[in-house]
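Apart from one protein chain that is not included, each protein chain of the complex appears where it belongs.
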Amino acid sequence: MEKEAILELRNIRKVFDKNVALDSVSFSLYPGEIHGLLGGNGAGKTTLMNVLYGLYRRDDGDINFHGQKLNIQGPKDAITHGIGMVHQHFLQIGSYTVLENIVLGTDVSHPVTMKLSAEAQKIIDLGNRFRLPVDPNAVVDTLPVGTRQKVEILKALYRGVEVLILDEPTTNLTPQEVDDLFESLRVIVNEGLSIVFITHKLREVLHVCDRITVLREGRNITSLTRAEASEEIFVRAMVGDQMKIEGSVYFSHGSMANTAVDESATPALEMHDVGLKTKEGISRLAGLNFQIRQGELFGVAGVAGNGQRELAECVTGVVIPTEGKILMKGQDVTDVPVCELLKDWISYIPEDRLHDGFLPKANVAQNLILGYHRQEPYCEGSFIKWDTVYDKVRGYIGEYKIKTNGPEDPGGNLSGGNIQRVMIARAFSMNSHLMVAHNPTRGLDIPSMDFVYNKMLERKETGASTLLISEDLDELLLICDRIAVLYRGQIVGILARKDFDKYVIGRLMSGIQAEETADLRAAS
Amino acid sequence: MDSLVTFLRLTLLSMVPFVLAAQGTMLGGRTGVFNVAQEGIMLVGASLGFIGSYLAGGSTLVGIAAAVLVGGIFGLALAYFTTTLKMNQFVIGLSLLFIGTGLSTLIPKLVIGVTLSQPLIPTLQDLPIPLLSQIPFLGTVLFSHNILVYFAIVLSIGLWYFLFRTQLGLELRSVGENPNAADSLGINTSKHRYVTAILGGMLIGLAGAYLPMVYTGTFTEGMVKGRGWLTIALTFFAGWSPLPVLYGSLFFAGIEVASYRFQAGGIAIPYQYLLMVPYLATILVMMFTFRKTRVPGFLGNNYDREKRSL
Partner (left out) sequence: MTIVRKLVPYVIAIIASFAAAGIFIALTGANVFQAYETILFTSFRTPNGFVQTLLKFIPLTLQALAFTIPLTAGKFNMGGEGQMIVGAIAASVVGILGADLPAVILLPLVVLAGVAAGAIWGFIPAWLLYKFNINEILTSMLLNFVSFQIIDLVATGSLRDPVAGHPTTVQIGQGGFLPMLIKNPPLNAGLILALLVAAGVYLYTTRTTGGYELVATGANPRAAAVFGINVKRMFVFSIVLAGAIAGLSGVIEVAGVQHRLIVGLQHNFLVLGVIIALISRGNNLAVPFVAFFIAILEIGASAMQRTMNVPIEMVFIVEALVLLFVLLSDVFRRR
């Protein structure tokens, strides 16, 4: 590499309260490259790029751009210098049109009449050039995730950026959409731009990136070109020395032996024509028919927003389905509410931990007994036995490695990963026939993900079942016995482990009920 | 016919405090600042409007300036505590409400002292618009009012155009919908919140000053009589939009005028029942409209750039 780096970050340090998120991290970007920023959750990838984009103030370190020291105080400075960022959670105004979202914050040609035809044309041209077609007049709320991502990228291109940062851009895309995205990225760098690609997925990095930097626990570990790269080096760099890679589920590529499932026993869960309609009559789930056997790890794949949450909530009794029947071990539990099901029947890790699972204003102990507070051993009559609760909770804090000052620590003090550990500890703390886990490893570092996978696999040995709903297809392929694909509230296919194929599932996820899928199933 | 003309004329006249206060509330809400101190700010606006005019020898202009100024200070305080210090908007709003209520009676006592009968200030003059006010019926109903009636109407239309037809309006609304998005595009969210909160406070203060300057000519304790709270309800069912706020204010004013007219009309029901009507009507309207209205996505929340999304 004789080329000169256009962008250099030197010894960046960032501290949140007392947690060091970035400890003297350096990073350089060459013109025309796609640079992968790899690491597990909590490694500091997003934090580093937020510092570059001006969203976080750095506590120390320099940013050099084209050989000049930049003083970035906010996103405005970053944009002015030609740095754009696409966040993992799209930063869009749902009620605005695509056009309004893209021109927002720029000077338009007619600021007091808002006649925006010139701007709309520019967006259409950009879309054609970079293979990112969008309708400028569509309202963003009505668009699917894949299109909304195109809008985000166009937002940056519209501002004429030189450096484009993409934070976990493949989350929520089907494998096909991922391929399309990668193609667009190539077009973009061929036009002379540079891209920083943040991801925790090793395979994506190897697939698309020219150079790769690995972060772990807020430090840089290594920077290599793709030619120098081997998978082992990166794996070791991502997880450090403390984790045993050989025994891990995460790096096993799904090759671990799956114990057989007892097919003769009464199914743990039976769904008979289950459907859910909103009060307005909009169908959220329709005609769901499937069984989960005892000891089975049953996966549900799909692009977010296709009924996953509704499915989880119907099974757990949070909402009562409007049609059909749900049986657990042969018993009709369709109308049984969640507070009853939490007694032995189910345990639940909700998807949106902050909204659906956690009490930020309550302490750790209060969080860990949520839902079980009317059960032994936590209560006696109408009174809660706080001594027992605190004893138990101290145990969970140790076992699940929750970083906290103790049972009375306010929940709001916990980091995202530790909140997720609370969710997991709570779900595993009581026996259940069926665990419903929705994106259970979101926000966890690799060793913790591995811990969760092992815990789930352990359940199989006791004959307990798990319904794993995940937007991470790799995770499902890794540990599930079967995978069902959810599309617009319907199951469009169920595949057994021997038939797992990323692209087949991807087609189902995008609603293409291709003939070949049927053929494939017929053939097997 | 005459009574209809009078009714409509009075409705337009009584619409003003609702329009001003609700537009002020709406404006702050559009950047996410939810003001609940209307009752207090209106009271202190009424009090200072009266005192200002009284001290300046009956100058309406000084009174209005005093009310607008104090309203702006309350708006600034709300913006500072919520946007800069990121304190709970409702709790801060309540604190300001209490302080405003206290100041409204304290200041006249300090300035004028405790007297049996409060002095009077001159009320606002009607300003008939030449030619237009000559039109039969409409001339009386629409075009022979005090200047604040015209101002309220022009303000509503102007705010609508500004918010929905200009680049600045688009940016301003984006702060109230999703400040993360606005901030990531280099829009100064704090500035927008400060400006709208202060302007909103000014309008609410002015709304309070209208009461002594048009209705009574003097300040009496608690004279806002819940109009500040009604304003919040009004802003909600107007969907935080300027033009529906204007129509909604007409409705509120109509109820208010009707209940007073009935009272004066000597109908044989105790007046207390009539005085309940505005509050009960508001609750009733809320039952049918509250669920359908849209509110700015970030209303009542504070934005902290460095707060990590967990």
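Order of writing sets the chain letters: A and B. Residues in each chain are counted from 1.
Methods note: a contact is a pair of C-beta atoms (placed from the backbone, for glycine too) under 8 Å apart; a residue touches a chain by one contact, two chains touch by 3 or more.
Just so you know, these numbers come straight off a predicted model, no measurement behind them.
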| query | Per the definition of touch given earlier, which of A:286, A:379 or A:457 contacts the omitted chain? | reply | A:379
| field | Of A:163, A:328 or A:342, the residue in touch with the unshown chain | value | A:342
| Of B:87, B:195, B:243 or B:258, which one is in contact with the hidden chain? | B:87
| Sole residue of A:105, A:350 or A:506 that reaches the chain not shown, by the stated touch rule | A:350
| field | Hidden partner interface residues of chain A, rising order | value | 313, 316, 318, 337-340, 342, 348, 350, 355-362, 366, 369-371, 373-374, 379, 382-384, 386, 411
| note | Note that chain B touches the absent chain at residues 36, 85-88, 90-92, 94-95, 98-99, 101-103, 105-106, 109-110, 114, 225-226, 229-230, 232-233, 236, 270, 272-273, 275-276, 279-280, 282-283, 286-287, 290-291
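Keep this in mind: only the chains that are shown with their structure count from here on.
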| field | Where chain A and chain B are represented by their mean Cα positions, the distance between them in whole Å | value | 45
| task | Report the residues of chain A in contact with chain B in the complex, numbered from low to high. | result | 16, 53, 55-57, 74-77, 79-80, 85, 87, 89, 91-96, 100-101, 104-108, 111-114, 155, 353-354, 415-416, 419, 443
| note | Seen from chain B, its contact residues with chain A in the complex are 165-168, 170-171, 174, 177-178, 180-188, 297, 305-306, 308-310
